[in-house]
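What follows is a single structure, written as structure tokens, with notes after it.
All protein chains but one are shown at their positions in the complex.
When the chains are written out, they are named A and B in that same order, and each has its own residue count from 1.
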Amino acid sequence: MSSQENPRENVPAEQDAAHGAVKVADDPFADPGLPAHKPRIQDIDERAAKRSERAVAFLFTLSMLATIAFIASYVIFPVDKIVFIWPIGNVSALNFALGTSLGVALFCIGAGAVHWARTLMSDVEVADDRHAIAAPPEVRAKVMADFAAGAEESAMGRRKLIRTTMFGALALVPLSGVMLLRDLGPLPEKKLRTTLWAKGKQLINMNTNEPLRPEDVVVGSLTFAMPEGLEEDSHDFQKQIAKAALMIVRIQPDDIKDKRELEWSHEGIVAYSKICTHVGCPISLYEQQTHHVLCPCHQSTFDLADGARVIFGPAGHALPQLRIGVNAEGNLEALGDFDEPVGPSFWERG
Amino acid sequence: MSTTSETNRKAPAGERVADWADGRLGIYSLAKANMRKIFPDHWSFMLGEIALYSFIIIILTGVYLTLFFHPSMNEVVYEGTYVPMQGIRMSEAYASTLDISFDVRGGLLIRQIHHWAALIFIAAMLVHMMRVFFTGAFRKPREINWLFGFLLLVLGMFTGFTGYSLPDDLLSGTGVRFMEGAILSMPIVGTYMSFFLFGGEFPGGDFVSRFYSIHVLLLPGIMMGLLVAHLILVFYHKHTQFAGPGRTNNNVVGMPLLPVYMAKAGGFFFLVFGIISIISAVASINPIWALGPYRPDQVSTGAQPDWYMGFSEGLIRAMPGWEINFAGHTLALGVFIPLMIFPMILAVIAVYPFVESWITGDKREHHILDRPRNVPTRTGFGVAWLTWYVILLIAGGNDLVAIFFHMSINSITWFARIAFFVGPVLAFIITKRICLGLQRRDRDKILHGRESGIIKRLPHGEFVEIHEPLSQEELYTLTAHEQYKPAEIGPTVDENGVRRKVKLKDKLRAKLSKGYYGPDTYIPKPSVEEFKEITGGHGHH
Partner (left out) sequence: MKKLSARRRHPLAAVVVLLLALAATGGLYAAFAPADKAQADDTAQSLAIQEGMKLYTVGCASCHGTGGQGTSDGPSLIGVGSAAVDFQVGTGRMPAQQPGPQVPKKKVIYSQSEIDQLAAYVASLGAGPITPTEKQYSPKGADIAKGGDLFRTNCAQCHNFTGEGGALTDGKYAPNLEDVDPKHVYEAMQTGPQNMPSFPDSTLPEQQKRDIIAYIHTVNSDEAASPGGLKLGGFGPVSEGLFGWVFGLGALIAVAVWVAAHTAKAKKS
């Protein structure tokens, strides 16, 4: 039993009594000790043992065949061959053949080994004694004495100056490593506050790459736009579209409840940031009858007919609206950048 | 240590190699202690092996994938064999993942094995951890190994997350965007951390290569170290075992490593690998070609992380949209609170062993496992934690739950908000009651024997079922567990009538101990006297 450094009255002592491996007539709950080993069929019947041997050998042979099948499949099936396999569907012939043959080859080795262990290796249960993990007191005393001697010889305790400066040096040196992380990225500055949108930038339809005209946008429709000048092959397209993506819907002006929204719209055409204010998913599950837009990531719901205010879910504030108008050519244009940062909230957002 | 070979010059080659190695490595001393080491047999002891083997499979397949994967966000126009992507702009990471799936023979299989093994790896770790939890295998001397295992679970989750993000597809990109938003929500440092992580504004051109070195080098390296330490401790402590005849706290009963466990455990590796291969042959996982390359302005419904991150997804989906603005600063509580609860949920289970040992004050070593029913409070706590976890998983998949069960997504979210607080409490109470019921049944079985199913008619017409008395083996197994008494504060007034000051900590501890081991937390085991009194007559009442 473990050394009981701290025996407590609330800990029952019963556990120690469990070692009485002798059947105590007085105690019906006493440990009767390990039961006698009972033989398996394979232990007493050589024919059964032979059967097991054959089964194990069969499994190992099957594994060999499966490996050959794997190699054959690799050579035979073209990489793009699609076949119908019931009930899985139209799948890659190569993937299916390689996977099943590899699976069978591996499984059979395992099954063979386990069957061998279970039926032919000895199944006599053996007891192994445990030894206390904690060291005996004399070992403990020796270690403590050794440590004290070592500490004394180092003179750490006496020469405080060495100790203090050493700890100082060790504490400071990792700072170099931290410093080196500085150039992982630039400072945020005002980068999160601005987008590519600016006064006079036309709204480009993301599908057609043409400027949008007010008459293109009918009530109940949904359109996505990017700022003029941004091209899909621009080097910073991903970075810019992550902030500038725009969602455009048209609502009957009478249905728009928010005064500023109506003012910033063009005859009911409203342009909102497509980037959710929660964590930045492109929100765009627009329900044209309710004017609700839902985020597919965390279900924040915004009411586009009411200033895009949050009506459900974890988003903290309304989607930013882009003020739009029509330019001389009759195309929709921005009348400035968003007046607040788009996308997820951050500490300096204000 | 005799390392000389003069005694038998004609020793077989194998022996000579072993002698050579022993002279340099001392392998014989190592083998002496371990070659015939005893392992007890129980299926639940193999859950950790499933995790271990899937980890090895992940490493093997992962190395293969690195031969073909390009961890780069340089944009290319795809011109490979997959028609629905031809001519689409994408990162090299995504394009090379398409190549692995469609142009490298067997590449798709290895990708699928890698990903399925990852899902199973973390599932196996969680189930293994639950086995250790519910049987009390975390008690002294195994607390440190519990922590190693817990760290492996957490690191496994993050290794999985970084790996899932590497192909730079639309689904994982959405997950990375979420991560960016979560980082941004952190007060003061959030914006800076986000800029440093992504090398500037999201998505930038760096995160795939950065995640790559984290995924293939940093995290697996740490995990490998922890894993080795975990296994060494398992060997050193020797395995726990369930109570049974001849199985005591001072021994371990089972079969020797050589040959039985060598064959069983070695064979089990092949079985695990084989099954995962077959799953990868028949079931598709993360078909990135169907998801498209990541673009920050595109998204799909059903945007979820892999299952092991599901509970964090649930936290954030269930959270109401609170946000505080003050003095030119914004605190997005709708993101930040879930971000803080996320590690707490994990920490609660991680520190449990230390809390329990503090409450019990039990400093002894424990090598005999508890049956969960015999420790109703711990079992109740564990089930409550699992309930919490599952509720969050449901919340994380609320959109798909809504589709499958034709429910409203809003109702499911509300359900999760309420159940987050109520569910664990109910689960705790119900579990405790079930445990007590099972203890009662055990007590009945001990005192009255097992129901035999044989009906006997007594001379006066009454029908009774014959109960067979239990064997001594069974009696011992059912009564081997301990029943603690709650810790007491002790007398507050000493013999001289002076009031002793009771520390708040001790009061709390006594209170918790009462909740843990008080009279309504167990059904007393039958005493020898009770047993004799009842069985002295004949088997049953």
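Quick note on the criterion: a contact is a pair of C-beta atoms (placed from the backbone, for glycine too) under 8 Å apart; a residue touches a chain by one contact, two chains touch by 3 or more.
If you're wondering where the values come from, they're calculated on a predicted model, not measured in any experiment.
Across the entire complex, contacts from the unshown chain go to A, B. When the whole complex is considered, the residue among B:Glu75, B:Asp168, B:Glu201 or B:Asp306 that touches the unshown chain is B:Asp306. Only one of the listed residues, B:Leu400, B:Ile434, B:Ile466 or B:Ile489, touches the absent chain: B:Leu400.
Touching the missing chain, out of A:Ile88, A:Ala149, A:Met166 or A:Leu187, is residue A:Ile88. Residue B:Asn286 is the one among B:Thr61, B:Asn286 or B:Gln439 that touches the chain missing from this view.
Listed residues B:Met157, B:Leu197, B:Ile409 or B:Ala427: the one in touch with the omitted chain is B:Ile409.
Contact residues of subunit B toward the unshown chain are 41-43, 45-47, 49-50, 83-88, 101-102, 108, 112, 116, 119-120, 123-124, 127, 170-171, 264, 267-268, 271-272, 275-276, 279-287, 290-292, 295, 297-308, 310, 396-400, 402-403, 406-412, 414-415. Listed by residue number, the positions of subunit A touching the unshown chain are 38-45, 82, 88-92, 95-96, 99, 114, 118-119, 123, 205-208, 212-213, 215-224, 249, 252, 254-255, 282-292, 294, 296, 299, 301, 312.
Heads up, the rule we're going with is that only the chains that are shown with their structure count from here on.
Between subunit A and subunit B, the centres computed from C-alpha atoms are 15 Å apart. On subunit A, the positions that touch subunit B within their shared complex are 1-2, 4-6, 8, 10-12, 14-15, 18-19, 21, 23, 26-35, 74, 79-80, 88, 91-92, 94-100, 102-114, 116-118, 121-130, 132-133, 181-182, 184-188, 191-192, 206, 224, 226, 232-233, 238-239, 241-243, 245, 274-275, 278-285, 296-300, 310, 312-317, 343-350.
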